[in-house]
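I am attaching a structure below and will ask some questions about it afterwards.
Missing here: one protein chain of the complex. Every other protein chain is in place.
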Amino acid sequence: MTDTWLTSLITDTPQAGFELAITLSRRGVKYTQPDGEVLHKLRPEYSEDADALIAGSQVVATNFQTVAAANNYWR
Amino acid sequence: MTDTWLTSLITDTPQAGFELAITLSRRGVKYTQPDGEVLHKLRPEYSEDADALIAGSQVVATNFQTVAAANNYWR
Amino acid sequence: MTDTWLTSLITDTPQAGFELAITLSRRGVKYTQPDGEVLHKLRPEYSEDADALIAGSQVVATNFQTVAAANNYWR
Amino acid sequence: MTDTWLTSLITDTPQAGFELAITLSRRGVKYTQPDGEVLHKLRPEYSEDADALIAGSQVVATNFQTVAAANNYWR
Amino acid sequence: MTDTWLTSLITDTPQAGFELAITLSRRGVKYTQPDGEVLHKLRPEYSEDADALIAGSQVVATNFQTVAAANNYWR
Partner (left out) sequence: MTDTWLTSLITDTPQAGFELAITLSRRGVKYTQPDGEVLHKLRPEYSEDADALIAGSQVVATNFQTVAAANNYWR
């Protein structure tokens, strides 16, 4: 990928940090499957499947650990 | 999402921190599937399935690591 | 949940910390499925299934990381 | 469980620490399924299944993180 | 493997760090299955499967934690 999408892990608020964790999680998928059309077709498969939604939340939780540490937990 | 739901990781007690970890885990699902009705329909699929309940507890454990570190473990 | 079940992450011994990690893991399940009867019915499904037992041990390991760090590893 | 099996996370060597991580992983299973006979019957199910062996190694890796940190990485 | 592919965890930007995390995740696969032809044949199996894509993103998130810590979060 040649576009710039991540220049800093620092965010103003914990919520913005959580949303950055969402972005990181999606990018982790996109590097393996860059074709937006394929991803779009897969959407029902994961967005209406409890196991996939929980697994997705696990990825977000892991990335949120990184972002929260980077921001010294917004203390 | 435009509503504000996360302004701080600091909680008064470990239990409140654990409950914040539950919130973070659910929000991680909601960002992928914001439709409350779909989530409601999935409820029996995960709340009565041992594997899904364990996977959900794994997400909570991961988020609790973050919240606990943010609160310096309430020491 | 309105009962108080977690007031501190500090324990006297590593083993008590490991047992607290077990409690945290079960509570992570209980917040999603608070109905004790449903959980009881699921018991054979996970307690006699190798995959579920390993997944459960993974949750415990994750929570034990948190408890051990809170106790400065009982050093 | 009333027996004492974990009094310290400190080990003399990294290898002893890794073996302690194995013990922690097995204990995480045993707290859920204390019946040794049931565990024995499950053995072929996980010890000859690649997915279960990898999942078991994941638990060990997580517990080894804890033990290694406790020992300041035996530096 | 005898080729040198990893000389440093330090990167100029968070995005380069994320891309290093992708590399580490792929190398983790390659050490187990070094045959590029086999990997190529498996590509449709994981790149068009939601569960596999999410699991892949989980590996990237874990490796990104390491790279981000190594870079002191590019603060």
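Going in written order, the chains are labelled A, B, C, D and E, and every chain counts its residues from 1.
The rule is simple: a contact is a pair of C-beta atoms (placed from the backbone, for glycine too) under 8 Å apart; a residue touches a chain by one contact, two chains touch by 3 or more.
Predicted model, so just to flag it, every value in this text is computed and none were measured.
A.B. asks: Could you run through the displayed chains and say which ones the absent chain touches?
C.D. replies: Touched by the chain not displayed, across the whole complex: D, E.
A.B. asks: With the missing chain put back, which residues of chain D would touch it? List them for me.
C.D. replies: Spelled out for chain D, the touching residues are 13-15, 18-19, 22, 46-51, 53-58, 60-62, 64-65, 68-69, 73-75.
A.B. asks: When the complex is taken as a whole, what residues of chain E touch the one chain not shown?
C.D. replies: Counting only chain E, the missing chain is touched by 1, 4-10, 24-29, 31-33, 38, 42, 45-46, 49, 51-52, 55-56, 58-59, 62-63, 65-66, 69-70.
Quick note on the criterion: only the chains that are shown with their structure count from here on.
A.B. asks: Centroid of chain A to centroid of chain C, CA atoms only: how many Å?
C.D. replies: Distance between chain centres: 27 Å.
A.B. asks: Which chain B residues touch at least two other chains?
C.D. replies: Those would be 46, 49, 51, 55-56, 58, 62, 65, 69.
A.B. asks: According to the definition of touch, which chains form touching pairs?
C.D. replies: A-B, A-E, B-C, C-D
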